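With one protein chain withheld, the remaining protein chains of the complex are depicted in position.
Up next, subunit A:
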């Protein structure tokens, strides 16, 4: 359908364009930004007054439990949540059940995603069999089945020698590898950040040093083959600094951070609040502030919601039993706007970190609202305030620490290749 959005503020971080104008969409592409073709007729005309259009967001870490059990969400429920959050592209994590370490699983994911036709679904293949770090997967076969990246999800590779071989093998195929940089023996079975609060609660902790060492090691090993790597969720500034240093040496290394690590701290665990249990763990206040400084300095490529839904069964588990994760993809933009309101980043930079940055990290075409670009975009109302009500979300996940938070920036429309996939 041909569409015109009139009088809308277009913010395009790919070229810095920021003006109130008209947008025209036809044939799945942006056909005009500004002056419309004189003979252009549209099936739908939207009034964009007071709204902002920006490229659709790209979620680099998306757990949809497909294939999987279903009780904690599936591709349908989680993609509906994603498009409700203005997300137009997601990269599936390989730690599904069964795992995405053989081509057949990716083929199934592809068929399901195509049938749903919501957000664009990108597939990742496991870097090692069962993510166990003991054997290489058939990476060429996974690439042929559609993998655009290889990933270790939340599992570090214990053997440095095997990681070296896996990255060398992946480098032949030219696809980026997503790593969870953490020294596994030092992190052991920790369920939260190791520090004063873990000692107070009697919970086992994961020291910050484990992440620093893991990231250092993975960068050094990647340099042996030149394989591009991305750390989708770092939680300490010292690890980000390792990434920056590698990039200054010319190595293809990038990193992202979850929005949760920029907003929350270990203190949000309070008295065993399961909803604040994520991996890597929420850190101390000083570390959160250091991460904010790093992102303001341009050291971080992408912001992710690290979407990982868990259904109601998790609510009955103890803090130690409960699996890690937060399901917040629907509120990725409103949460990120907190960084604008708190003076950490300007709006254009936030939009860049949600769209252009993730595309660069994953080697995807840079999303844009320029004429001729694919019409993947989102329209949001920057001034609509709302209260987060848990239990009323699209995601089947109930693991959300933001209940009763007052946020702004609700997504009104999400378009994927010109099709309206969400209307708020």
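What we mean here is this: a contact is a pair of C-beta atoms (placed from the backbone, for glycine too) under 8 Å apart; a residue touches a chain by one contact, two chains touch by 3 or more; residues count from 1.
Operating definition for what follows: contacts and distances are computed from a predicted model.
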item: Protein name as given in UniProt for the chain not displayed, "Aspartate carbamoyltransferase", "Iron complex transport system permease protein", "Carbon-phosphorus lyase complex subunit PhnI" or "NADH-quinone oxidoreductase subunit N"; value: "Aspartate carbamoyltransferase"
item: Full-complex contact with the absent chain, from A:315, A:383 or A:406; value: A:315
item: Listed residues A:27, A:43 or A:202, member touching the removed chain; value: A:202
item: Residue in contact with the excluded chain [from A:31, A:84 or A:274]; value: A:274
item: Residues of subunit A (touch criterion as defined above) contacting the omitted chain; value: 195-196, 199-203, 268-276, 312-313, 315-321, 390-391, 398
